[in-house]
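Note that one protein chain is taken out, while the other chains of the complex remain in position.
Per-chain residue numbering starts at 1, and chain names A and B are given in the order in which the chains are listed.
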Amino acid sequence: MPITRRRLLAGSAAGLAFPALARAESADKPRLTAISQWSAGSDGAAISALGKLFEEHGGIWQHNPVPGFTTEMMNKLRAQIIAGDPPAVSQLKGPEIAAWSKIAPTVDISTLVKAAGYADKAPAELAKSCQPAGHWIALPLQVYRINTLFMSTKGMQRAGVTRAPKSWAEFNDTAEKMKAAGMIPVANGGIRWDDGMKFEIALAGINPDIYRRAIMQLDIDALKGKEVLAAFEQLRKLANWMNPNIAAQGWAVNLPAFVKGDMGMVLMGGWAQGNLMRAGATPADFSSGPAPQESGPPCFDLNADCFIFWKPKGADLEAGQKLFAELVMQPATQEMYSKITGSIPARTDVNLQVDGFTDGQRDSAKNLREAIAGDRVLLSLGHNMAQPNGMTAAMIDVLTDYVHNSAIPAAEGQKRLVEAVASAQ
Amino acid sequence: MRTILPLPAREPKAGRPEVADVWRRRIGGALTQLAIWVPLAIAAGHVVVFTVWTTWVSFTASTLMPDYSWVGLRNYWAVTRTANFQIAYVNLLIFGLGFVLLTMALGLLLAILLDQRVRGENVLRTIFLYPLAVSFVVTGTVWSWLLNPGLGIQKLVNDLGWTDFRFDWLVQSDKAIYTLILAGVWQGAGFAMALFLAGLRSVDGELIKAAQIDGAGPWRTYHRVLLPTIWPIFVTVFVILLQSAIKAFDLVRALTGGGPGISTMLPTLVVYDFMFQRSELGRGSAAAVLMLLSLVVVLLPYGLYVRWQRQRQARA
Partner (left out) sequence: MKWSRLIIHAALIALALLFLVPLGVVVVNSLRSSQEIAATSMIGWPGHLTFANYGQAWNHFCMAEHCWGIEPYMLNSFTLAVPATILSTLLGALAGYSIALWRFRGDQMIFALVTLGIFLPEQMKLIPWVVVLRDLSLMNTIAGLVLIHTVQGMSFTTLFCRNYYVGIPQDLMKAARIDGAGFFRIFWRIVLPLSPPILIVTVIFQFTGIWNEFLFGVTFTSGGQQPVTAALIALSAAITSEPMYGEQSAAVLIAALPTLLVYLFGGRYFLSGLTAGAVK
């Protein structure tokens, strides 16, 4: 075919357009590098779904989950920061957001938050942790309630218990009945944060205000007070009702026994519902509700995962961060995420009455709204929300030692906790 | 640094200019220096630099990141006061001694047994050696199942009828450290066995014959002749097992997680905990330096002993 001038013109125009087009594409295409610890399980599935959503909106998703737990993830993050190559976003939570934001530059996303009208939708405590210097540098992904009590249906029948206990006195009563029936009343794990969590549930149930002063504000008078002593005494009771053979295994190994009715109660965060389902339980096998509360309506002991935004190098990463922030703040994304992990959305205005949520999640979300209104939202100690990691670890050292060593009396445990707080400051 | 001996002069080949030889020798000399010094400098250098850096950081206020502001001994003071650290040190003594001595004892026993020209020696030797191939994480995990009173050995014996049998060290704060020794001995005995067996087999046949001619029975032959001859091997095995004990980390994390509570903490875990979990690099470095110092306490006598031995040989 003869090469006419027209063809030549058309051909060269196309040829010139191509690289320009390609350059425009790659310059615009938002890209996101992310580090988290969520490589498997429902967390892994949820973050992957979020990634797919990101790609559906035209972005390039580069997520690097670090095998292991939070420490390994922080190791990797630290290594990347020292190497001068932080990811665009990374998983971080609670006071660690403030601590880490001091060592590497972050991005101020306050304008995006304002544009989305998001600022007053998240619980105040959570919002505060995402704004250590007064402007938003992180966004919450999901929220869990820590102080949740799960009852085994078969276990309740076996012990002759008709309803979940509402106060610690009733709880202790129920546990005694279960013990008498030959069951293990409390199914627990042998991991540090699990022991710490039991203490915080006990204290939060006894007196949320004291919890706030003692654990969140480290008020020495509150730490030396009688409520904390009572919490230690309750913790000793809980320890005596726990599985003696758990050693260092996670709490989830107890679940088959829990479903069968050989173990009666689980005090765990809301994610336990997911564990139960994956262990083969049906909704009829268990019931869930708030953990015992001595006086007043149940408080909400909060645990949340957030993503922090690091200052990126490159326009594509900046665009990626913008897209990611917008996506994460949308109710639809939060709904999708929480459906997969079993958490509740960080946005309090998401409607959970739709399909895909369980009653446990709905109850939790209602609890959160009420707790926000009644100023009864607490931050979790065992899950690194209330204090920076160093202080948390020092306190949990005392708590886990206390749980596993029955020779330590409650007063001694309280004394050691006060000492640990003093020396870790 | 010069090499001891310069090469002797060569006769220049007929028709070959001497200059080329000189250059060849110079380049050869330079390459030799490089080949000697580059690897050694890097290896020795990394030891020195990393140790010095860690010591430096231990005197600073480093938390999440290295920070270079001097705080003197504050980190050391803070670390030695934590229960974590104190428990870890006691545990290191118990675990170190127990692991090293028991591994050596079992290894020696296995070596002596295998030295008896038994049938199936190859198979047996492989069976005793394979634990070395397995990572510490796997060892710790499997032993955590076996030693769990509700899952493993105790349950098995109870099911067989001896319902009073107890083997629940794993869940007792004061006995859990012994489970670490148990798992460690299982993993390391094969290594000790291999070294001892090699040593026993390489003893001069004449020595054994002489002992037998003197009427020594097997026990005396071992006791008086063979074991003393392989004394240097004891030292080597000791050193290698010692460093294994000091660096024990994965095994502890997988077997006990540092628990029950904090009763099986070891110094490497304390270092990791402070440095990475608590984001307190300064304190973690202080813990690491303390760990290394305690090593010096053990190694210094060994170093002096070696020096003394060499001087004795030189004098002889």
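Assume a contact is a pair of C-beta atoms (placed from the backbone, for glycine too) under 8 Å apart; a residue touches a chain by one contact, two chains touch by 3 or more.
Remember, it's a predicted structure, so these values are computed and weren't measured experimentally.
Note that of A:Gly58, A:Gly280, A:Gly296 or A:Pro409, the residue touching the chain absent from this view is A:Gly280. Note on the undisplayed chain: of the listed residues B:Tyr76, B:Phe99 or B:Tyr272, the one touching it is B:Tyr272. Here the missing chain is touched by one residue of A:Gly44, A:Pro297 or A:Gly374, and it is A:Gly44.
From the options A:Glu56, A:Glu72 or A:Asp375, the residue with contact to the chain not on display is A:Glu72.
Touching residues on subunit A toward the chain that is not drawn are 37, 39-44, 48, 51, 63-69, 72, 75-76, 78-80, 82-85, 250, 252-253, 255-256, 271, 274-275, 278-280.
Looking at subunit B, the residues touching the absent chain are 1-5, 7-8, 10, 28, 31-32, 35-36, 39-40, 42-44, 46-51, 53-54, 66, 110, 113-114, 116, 118-119, 122, 124-139, 141-143, 145-146, 148, 151-152, 155-156, 186, 190, 194-195, 197-199, 201-202, 232-233, 236, 240, 243, 246-247, 249-250, 267-268, 271-272, 275-276, 281, 284-285, 288, 291-292, 295, 299, 303.
Methods note: only the chains that are shown with their structure count from here on.
Here the CA centre of subunit A is 40 Å from the CA centre of subunit B. Listing the residues of subunit A that touch subunit B in their complex gives 71, 74-75, 78, 81-82, 96, 99-100, 102-103, 190-192, 195, 243-249, 388-390, 393-394, 397-398, 400-405, 416, 423. In the complex of the two chains, the subunit B residues touching subunit A come out as 63-65, 78, 81-84, 144, 147-151, 168, 170-171, 173, 255-263, 272-273, 276-280.
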